[in-house]
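Written below as structure tokens is the structure these notes are about.
The complex appears here without one of its protein chains, the remainder shown in place.
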């Protein structure tokens, strides 16, 4: 169905051996490959059978480029609050890039310091679609949603503790956003947000 | 910020008197007006002060057109399973229309009868963006998501009983969709889905 | 223990007859009286036995002033997003006033329009303590908390639907605020927030 | 009560020593034995006292055949979406086999690629009873339920993350199935589903 | 797909007018009709257009027999604890009957008086499939499941209060049954249980 | 306040060093000592400073007898279903014994095999107070409660998986018991149940 | 089994007609009768067929005394915080009385005014068993539990709003009581608490 789309493998709960064998099989096709939630051991095993495999450690994601992507003119903005959300930001970033999108990261703009966000407004507003990654109270999605007139894809993260309940607080917060134009994907699902944003960016 | 956007009022929890007064004020501007979750009494009160007010009873939504919308070339497809989800479908439909979008409704295609869905695949696939409205187990979003390569905005509905827990079952189902390209808005939020779809349809 | 504090009665779940009798008894003491969650029928019954009873209909609260309060020099700011949160705002307002506090209301400053909030920053920052009332995603508490260096008491409201789960979304959001200096009271508890703010304002 | 039924032991939370001793005792009877949720260490310990013990590693299940089962004429179909659900599939498979059932596995038919499922429809429809194993949004149970007129036993799995909440999303999804003829067992309970299916298959 | 199956309509959330019109249309086909969750007003409206409509008030279910069902040789036993669960029992009973099944009701056998249940054991054990309807702690499903070697379909009911949380207590109880051979349908879903039991009874 | 009661220490979340020091201090008084949730390392450390320390490994509980208890005439019955609940049974047993109670354990009587329970009815009924320990669906508390006219203290255990949610299923089940005379303590709280039973047994 | 125990009927969810007919049947036996959760209409209907029926309106409970109870020497203390919990207190009171117990009510002793509780300590401590009825945070059970050495049966009530979640806050609070000797019954279950206390009081 989806010509030109990469092969995707979700590594969580698979053994290194399984990941290696699946990728070995995928390499027989002429497609790019994304392996999400991959640990370093998996990367090393993949590297053995594929020289060009690239690993984003923070984002726990392996990418293999069989064909060079052509970048879109419009870009995706990935906006987030702080260092704890970076693994999800990086998963989204790598996914968006290998899918052929120009991407801008704006990563130190939490709502507790609203002026830092306002200072980056231009670059955010000129994006064609915006991914907002936020944990704890997830307020960033509403604030950004109110400042732009582009689609906002919100990714709640499991960052936090106590009454965070594994990302529930930011998930509910984002689903109840008072700003129009915000839709939501699963907790920590940087891959899904980027995939979605890519479809929109290429419309 | 948002030139050309209509004024929007959410009527739930407001008195008929409040709704009337707010709309009276809005009428002084040259913008279209949407009033969601409005009951018939509210509609009658609004009709008194505005001849051209239109009421979609099933969708509990009042629309007032001060300026005629120009329709987009691409269209939004609204896909749903059965009669119980129709109020949310209609809320989305009216919203999408007044925002200037061509819309196609495909409303009798629940997953328990997959062939009815497959029979409508052409019209769904040719849409620029797709809204899926589904209650109970919300499986329709995943099935549609797997059949198209356009952005899918999923609206869980509160239709159901027992272990449905007010829409929780379809909400969680849609957030965990195994199909890429699906994002989710709040339970019963037909307005939000259409607003979002409209932004995307006009990119 | 608490000299000078008013008598307080919580009317929800009490009959009009019970409320009337309790207030009748309270009137024998030389103290101010607050009756929260009171409906109009209750107010009428109280009015019969007490000429000076005052009713804030939106805030569903009756106040009776036996002794005139002396107002504090510092003031409490009550900040909220929109019309749906007004009942809680008014409950907090009446409570704060009869407890002897100067109060400023700033009520149309939701996070989806951040510039309206920034325009009111001076009056918020000069308060001695700030109450933030917000439903849906409750993001306002974090944004305000990041802009001031005074204590912020956050009141989640039950305003919303679907994944709001009766105020749970804004409650969790506020408890997980990334801004320091924010503490939280029960959903819709405008009385408790004002009582708390009053203690702080009078320190 | 249940003549001809095997002895069953659930190993989770038991020590290797305990498992070994319980099976040692069971071996004194003339019955088949099933040990579910058994790790490899347990298997090795059992192997020492019972040469014919067989271990399905993926399904974490030990089976010991004292009497050869006679297979049924009708068969049980086990349908699932992807590799992550395989441990539950295998637990169900081994249980169904030792209980004397013919079994067909159809394991790569997730709802995001509905045509793969439709291609296998014949073999599914000819089964006497169908087990559907699915994690994430669990939509497969509804889709299969709508395509067959045989009893469907749905097994939600804990496969997923974030708003999956340990299998809650697919559990609720399956309980709210819009397809008639679907009943549900506990999350990850491949054993229970197969036991149930076996009773039905032998009616 | 399902030759010989009746038409089914779920009336909850539909208007009397809608129910009447849907049934009017169904009457043009040569099939039996079941309308669940129907109130008396709906029944009266249906009666006007269909003389032979029959109403089970306690079970809130309308049945219309266009063709006389032939009863099965084996029977379905419906087992329940007390009077509060009767509406669900009756919904299951009427559904099972019109689907052509012999049915035995055993309705006063709660676990707090185990001897009453044991006294009815023969009639329960001779059934081909058993439906257990129970609210509160739902223990009846496990006790019955341990006493029979036939498939047990458990229906949790919303009967109870407080920590019952709308049927959650008996739902979880039944899903965690320590007795093998028990599967579960949605809370209060007497229709679904009977439909399922009917498929099994006719295998 | 409580003359003759032992000193009690809850070891979970404490270091071996802390446990040792606290018990060292307790040994200076003339009282018996109970240390619950203690691991073997803790026991060894305690043994070094107290020869007479006794460890029940399964129950993870250390007891130290400075004064010999005199046993009550009436006894406490501890009833449970299977091997998985034994740790909680043993915690209750040791606690009840050192508090000076005669105790009878009846430990293989799960509801899925009701006749085993009925066979032990005499010894259960002659107890002065009964503790029921059960995980999964917790049905045993209701069944026992219906068979005796003595107070039943129900202890839900966290034994189970999936929709057990850490003991929630049996907790809710027991709180909703249809049998009168059943009260409930926290999940896995064998100590609390025995303490409570001891107070009642000594009345 | 239980000679001398009254007949009990739970009226919630039954029609006045059903209640009347059930009691009519019960009146043919020589036993006392308790009807809980009965509204005034039910009482009037019962009064028609039974002159001696007595109604406690606040406690929503009908009692019918066929044989005069003999009161115990020891008494049950019912302790609660304020007026909102009174319906549950009265349900417990009437139940305890007709079961033949002496009862003392201590009803204005919430933890926010600990000295009022301490002033009543003597009468609480001399009881043979204590029922604590409390809503909101349910702290009263722990405080009382720490002050007495008798069994405490805690009844959480659904009194409160917002994060009370229908009694969940006081239920969890009581289950986690740091005071030993506290066991818990279902939310608002005054009847169950009194039944339990009566068994203990008569040991």
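Note that the chains take the letters A, B, C, D, E, F and G in the order they are written out, and that residue 1 is the start of every chain.
Here is the rule we go by: a contact is a pair of C-beta atoms (placed from the backbone, for glycine too) under 8 Å apart; a residue touches a chain by one contact, two chains touch by 3 or more.
Model, not experiment: these values are computed from the prediction.
When the full complex is examined, the chain removed from view is found to touch A, C, F, G.
When the whole complex is considered, the residue among G:27, G:58 or G:147 that touches the unshown chain is G:147. The residue from F:173, F:186 or F:201 that touches the chain not shown here is F:186.
Contact with the chain that does not appear here is found for just one residue of C:75, C:93, C:165 or C:195, C:195. Chain A meets the missing chain through residues 83-84, 159, 161-165. Along chain C, the points of touch with the absent chain fall at residues 1-2, 8, 128-129, 147, 149-151, 153, 171, 175-176, 180-187, 191-193, 195-196, 199-200, 203. Along chain G, the points of touch with the absent chain fall at residues 81-82, 110-114, 118, 136-139, 141-143, 145-147, 160, 162-165, 168-170, 172-180.
To be clear about the criterion, only the chains that are shown with their structure count from here on.
In summary, the chains found to touch both chain B and chain D are A, E. Using the mean of the Cα atoms as each chain's centre, the chain most removed from chain C is D.
Of the two chain pairs considered here, E-F and F-G, the higher C-beta contact count falls to E-F. With centres taken as mean Cα positions, chain G sits 56 Å from chain A.
Averaged C-alpha coordinates put the centre of chain A at 41 Å from the centre of chain C. Separating the centre of chain A from that of chain D, both taken as means of CA atoms, is a distance of 35 Å. Listed for chain F are residues 147, 162-165, 175-176, 180, each touching two or more other chains.
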